[in-house]
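For chain A:
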Amino acid sequence: MFDWLNYNPTAAFVVFSALKIGIAFGVVMTMVAYAVLVERKVSAFIQDRVGPNRTAPPLALKIPFVGRFLQGLGIFQPMADGLKFILKEDFTPSYVRTIYFWLAPAIAVIPALLTIAVIPFGSMLGSEKMVIADLNVGILYTFGIVSLGVYGIVLAGWSSNSKYPFLGGIRSTSQMISYEIAMGMSVIAVFMMVGDLNLSRIVEYQSGGLHHWLVWRQPLAFVIFLVSAFAETNRLPFDLPESESELVGGYHTEYSSMKFALFFLGEYANMIASSAMMVTLFFGGWQPLWGAAPAGSVFAGLTHILWFLAKLVAFMVLFIWVRWMLPRFRYDQLMDLGWRRFIPLALANILATAIGLGLYSLASN
Partner candidate 1 sequence: MNHSLITTEILVILLGLGVLLADLWIRPESRPALGWLAASLLGCILALSLGALTPHDGSAFGGMYVLDGLARYFKGFFLLAGILVILMTVEFRHRLPVGLSEFFALTLFALAGMLFAASANDFILMFVSLELITVTFFVLNSFQRARLPSLEAGVKYLILGGVASAFMIFGIALIFGSANTTNFSLVAAQQAQLAANPVFLTGLMLVLVGLGFKIAAFPFHLWAPDVYQGSPAPATAFLSVGSKAAGFVLLLRVLFGAVPQITSQWQVLLMVTAAITILYGSLCALPQRNFKRLLGYSSIANAGYLLLGVAAESRTGSSAVLYYLGGYFFTVLAIFTVLCSLSSTIDNDEISALNGLGRRSPFLAAALSIGLVSLAGIPPMVGFFGKFQLLAAVLEAARLAPAFYVLLGVAVVGVVLSLYYYFNVIRAMYWGDAPAGVSLIEVSAPARIALLVCLAGVLYLGIAPGGLLRLADGAVAGLKFSPAHAPSVVTAAH
Partner candidate 2 sequence: MPEFTDLLFYGLAALTLGFGFLTVANPFSRNPVTNAMFLVLTIISMAGLFVLLHAFFLAAIQVLVYAGAVMVLFLFVIMLLDLPEENRRQIKTLTLGLGTIAVAAIAGIFIKAISHAAPLAASDRWLDGETKPLGKILFETYLLPFEILSLLLLVAMVGVILLSKKDLK
């Protein structure tokens, strides 16, 4: 049935890429929706509440037992939330700079989604590599794209033409740029060990089981990356750009309806992207705990994708958990941590790695 694909590599490439993009996009969107639900459930658990347990479509409760159970889990809540966002009035205040006000939410979402393109989310499925674009400069691409995400927030803050959003935008700019440096530097040590920027090859390097994962060889890099990821995604304890107790809602104060939802989506998509990066860089990517070669069968391929998703979800839960456990940093503390602790630490880590690698190559010669 798919024979014609074998004769025309270009067509095959286009078809499979489109498929992968479509599926990855769908998965990310679903994960965003349910991440919000998990967020609410986890926060409820931490605060000794129940969380969303009422929403259910009309016929769902007719299903005996299962219907009630799903309602209690809040499975239907994201659908209701989505519907609400779409149906709400899309209000644009009169004093905003309209073009940028409308552009900003889109600019905030797009980079987060583009990042997914280079992440190897599985090994092989049939003869197809499970990564949308296997770039040789994969990680640099990610950093480049992520760094563009800040424009959405900055423009939102500025175009709202009001004080709180502006302060939020300004905070976010300096925060994201500062932590991008620490993040980038922490990753350099990883490249030095692997000797490649290609994410697939970084996963390959970590094959052979749990003890080959880079988190054991570069623990400091991982810690810096993790903390920076929190800052980059504007999540608590670094959610100063939107800190509701000082800035009302920060850069998205003036937004409503779907435009607000896009910011929300951007934040969660960014979380997913960061988690995926951490899984790929430090936790063996799609590799199971005991390690595996790229899959030969479709079933093995699917399990690899599941492994990747499981690790991803674990990181998402970590993101959410931290949000409800830690208080917000003060702004000067945030800057101090970034510039005066992490950047020197990351530099020291690069130096230490270089010395270690140099000694290793001396010893092995």
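Inclusion criterion for the candidates: all candidates are chains of the complex that A comes from, given by their letters.
Please note the rule applied: a contact is a pair of C-beta atoms (placed from the backbone, for glycine too) under 8 Å apart; a residue touches a chain by one contact, two chains touch by 3 or more; residues count from 1.
Computed from a predicted model, the values in this text were never measured in an experiment.
Interface remark: chain A makes contact in this complex with candidate 2 (options 1 or 2, touch as defined above).
Those residues of chain A that touch candidate 2 in the complex are listed here as 100, 135-137, 140-141, 143-148, 150-151, 154-155, 157-158, 166, 169-170, 173-174, 176-177, 180, 184, 197.
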